[in-house]
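The complex appears here without one of its protein chains, the remainder shown in place.
Lettered A and B in written order, each chain numbered from 1.
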Amino acid sequence: MSHAPVMPVEAPAVLEWPEAVKAEVAEAISHYPVKRSAVLPLLWIAQRTWGWLPPAAMQLVARTLELNEPEVFGVATFYTMFNLQPVGRHHLQVCMTLSCSLMGADRLFKHLEHKLGIGHGETTADGRFTLRRVECLAACGGGPCMQVGLDYYEDLDETKVDAILEKLK
Amino acid sequence: MSMVKVTIDGRTIEVPAGTLITDAAKMAEVHVPIFCSHSKLPPLGACRICVVEVGTPKMGPDRKPVLGPDGSPEIAWMPKVQTGCTTPVTDGMHVKTASATATQARKGVMEFLLVNHPLDCPVCDEGGECQLQDLAFAFGQDFSRMEQAKRTFDSEDLGPIVKKEANRCIVCMRCVRYCDQVMGEDALTAHQRGAHTEISSFNRQPLDCEQCGNCIEVCPVGALTALPYRFKARPWDLRQHITLCPHCSNGCSVRLGVRGMEVLRARGTENRGVNQEFLCVRGRFGHDFVNSADRLSAPLVKQGGSLQPVTWDEASAQAASRLRDIAAAHGPGAIAFLGGEQLFTEEQYLMQKLARAVLGTNHVDGRTRTVARVPGDAVLRATGGGRPPLTFTDLVNAQEVLVLFDDLQGESPYAQALAIRGQHQTGLHLTVAHPRRVKLARPKFKGDWLGVQPGAELALVHALTKAALDLGAPSDLPGEISWGLEALTKSLASWTSERMTRETGLSADAIVAAAKRLRGAERKAVLFGRAVTEHPQAAALLQAIENLGWLTGALTSSASRVMYAGTHSNSQGALDNGLTPDFLPGYVPVTDAAGREAFGKSWGCTLDGEAGMSAPEILEATAAGRIKALWIVGDQWLRTAPDAALAARALAAAELVIVNDLFMTETARAAHVVFPVASFAEKDGTSVNCERRAQKATRALSPKRGSRADWEVFQFVAQVLGADWRYRTTEDVFREMARLVPVWHGMSWASLLPNGATWSATRVAGSLGYAEPDAKPAGEGMWLLSGGTLFAVDGVGERCSSLARLAKHARVFVSPAEASRLGAAAGDMLELEGPAGVVVLPVEIDDSVPPSAVFVPYAYAGAGVNRLGAPKGAGLRVKARKAAAAAKAGA
Partner (left out) sequence: MSRGLLLFKDIDTPGLTGIETYRKLGGYESLAGTLGHKTPDECIEIVKSSGLRGRGGAGFPTGLKWSFVPKNSPKPKYIVCNADESEPGTFKDRELMVLNPHLLVEGMILSGYAIGANAGYIYFRGEFAYVQAIVDKAIAEARAAGLLGDNVFGSGFPFELYTHLGAGAYICGEETALLSSLEGYRGQPRLKPPFPAVEGLYACPTVVNNVETIMNVPHILKNGGQWYKQWGTEKSCGTKVLSVSGPVKRPGNYEIPLGLPLRTLIESPEYCGGMRDGLKVKGVIPGGSSVPVIPASQIDAGLDYESMNAVGTFLGSGGVIVIDDQTCMVDALWNLIRFYRHESCGKCTPCREGTYWMGEILERLEKGEGREGDVDLLLDVANNIFGKSFCALGDAAAMPVQGMLKHFREEFEYHVKHKRCMVNRRRQAVMEVTA
């Protein structure tokens, strides 16, 4: 699975599942006795496919699962991990909750802001990084920590984080 | 049902087990406020305003209540307050609603509700009837401890009807839940979460909802308000009148808000009418035609080729003298009356009395859209011959509901809402037979869709009946039915599985399963409406539905579970009151000498004993010059008559055309005398809905200057013709009806209050019968499907600004596959060629339309699907092709 999203210039009005994910879509639906249950899995597949969730992707999910569009929209916006706007290639999600904060998360975040020249929720001009404060990642013993795509990085400090950014092209 | 004792604030009452504390409190006359709770929705328990203290008897080790020193059971109070709207009472429960703890908790919740609520009551449409305002008055504080900035949202217009002010929203979710669980629309949803929760549509698009407006009704605050009413009035400036909605046969009560001579809004009312607070979009926004500046304000008489205003006396005299001349010259049989299904019962009665008793003609038919003669009692027989009818309560509680060929979304919105609510809340199962995958047949409602081939309606009913018959006939059939069983069995023998499939296009298994479900369900309902009565084979279809009813147990000797939802608000009344050529009021056959004599005696005349012509026959006869005078009551007739060309020829050929109408419609333009009549809101009377419930409507304002109620028009003309009619009010008419007409025997207006009464006093003998379906029209071409939609734009509809906006324009709906076969994209023009003419319409792609068919809704101005010709036999086929590019540019 590649998780580096591509930022589309403009989302088309109507989307279809690419051939490559059709089997995965069918597999996800088959896990539940009720189609509707597959809404999160399908939103995930859509987000992986298009890098974010353009409205047309939510419509596609609704169509696939025979749901009404507003329901899917309500679900997608309830959760924080669905990107309703395009994001950068690397989505830096820095935990700011108490344990991490006690261990220096705020300082680390400030450092990232300075270094990347962007604030919370913003994307660098080159589309490489999006920076976001998030709540507890369940890695409190390794605070401060951040998640980039699927990967967890723990026990961070300025030097470590700089090295990580270096590696993320 | 077992009863339990509960003590609320010291008052002990007995209530059915399972009653929620809030409802029990109401019975004990203790006020517990609610916001998110709603009588038509399952408990949610989200707003927390209804918190109370709850205790139950302490149980000893012997599982018996522990008694206190005074001998009464000791109460174990729960440590936390509980929501009254979600907690069912149990025996011996004690509830405190006003203790310090409960009051403190409620005040806390009230304060929370106001934390982010704006202080804009002075400019809020809900002000004065806002539950939050009222409660803040009762429980709130006069200052706010919340000093920081409130979180704010932008206000937005969700389409042409709904204005959303999210800052006022208290997230009770009533709108979203009602939209989903009662309306089945799901147009609304909550976005985001926590303090950012906001009610909106998909991606903030205009609401994709055909039943717009109920969300506004159920909103307890001013978060959702109606754009058409925005800033128009304060509630305390309005006179509120409860009357009946004129738009369909469901017969909902509407509360009109009137200021001066203007109707400003319509709302439902909880605890009133069949509909409680439900109103469909037509009921809610279909009232401003009453205020229209286009309303006719004087009678008109054609002079020198143009219609000129005259006085009422002149117009009545003109109408009367010309009717008299024609009757003298050609006999009373040269006069015919059409329409009147939307009139009040009393008016219908006078209309046919004028025809029969004063003029002497039996050519009276309310059913202007029928294409073939249908016996006047066929509908009554199909619905049980007068046995106690299926009510809406029966419908919502049914286990199995079969909908035959109507799209309830447009034809019976309230019945549809009940079916949806039943489906959601009590597991009602739907079987929808319709060539299109109409809303109720969508997967969301988990029913079975019998997507019958167009033209195979009769075949499907026969097939279902055969499948039911194969299960064995019910044992308790009345005599006249069981006698016919043998013949029917023989007639149906040819309906093998192969034939079922061949003729309907459905798998025999699906048909058999549907019949089994209906037969097996203890509580069931069968619904049909104009798709049946306006079918070319209506008479055979109605007979077939009667067969089906008896054989599935939907009809029994003691009750009927079959409902007819007619075309108009009082279609049922028209049948009951003799607006049929073959029956006098109360289903007394015209051919019945004794019955005729009874009426004749009271009416002071001798009645003609030969049945008159039905609406389609009247048209043919008029076009052929045999009928010379037509009196057409209401209805945008030229636009909706099954065959526009025939209707036009008839109008042109007639020597005299009299029209009662509110507006200068196409039909009125062709008239010689036009009577401007009062709207539904401007007169009193009764109307019979599809439950066969007679309900009383009370006028909300006086008739628009220059217009009169239809009954007065009939009386004027009757008087000029020498009849001794002296009705001062419609109630006088009703009294006469109650005396003379069997179905109304013993009723009075007072007996109809508050919620009307269903009649079942008269019995018409049932029968079984069989007719072969007509052969399907051969040749190519696509099936023409037509029918009402929610926004059928008649003369009335097009003068309701919000409805007109929602209705958009005339279109032809085709499936994606057909569209691509025709090479047409959405918006392209499609040319349809029928036997009688051609229409050109823009395409809308719609996957609910079956292959080889096009769907064109009725009644759009300029689009008259009826110009293609009337369907014959099994239906109508048209040729469809993409129109030349020029047509598109010109569109």
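What we mean here is this: a residue touches a chain if its C-beta (ideal position, glycine included) is under 8 Å from a C-beta of that chain, and two chains touch if they have at least 3 such contacts.
None of these values were measured; they are calculated from a predicted model.
Counted over the whole complex, the shown chains touched by the missing one are A, B. Take chain A: the residues that touch the chain left off the picture are 31-34, 36-41, 43-44, 65, 67, 74-75, 78-82, 96-99, 101-104, 106-107, 110-111, 114, 134-143, 147, 150-152.
Residues 43-49, 51, 79-81, 86, 105, 108-109, 111-113, 115-116, 145-148, 151, 170-171, 173, 190, 192-197 are the ones on chain B that touch the missing chain.
The rule we apply is simple: only the chains that are shown with their structure count from here on.
Chain B has its Cα centroid 48 Å from the Cα centroid of chain A.
Listing the residues of chain A that touch chain B in their complex gives 55, 58-59, 66, 68-74, 77-78.
Chain B makes touch with chain A in their complex at residues 185-193, 201-203, 208, 443-444.
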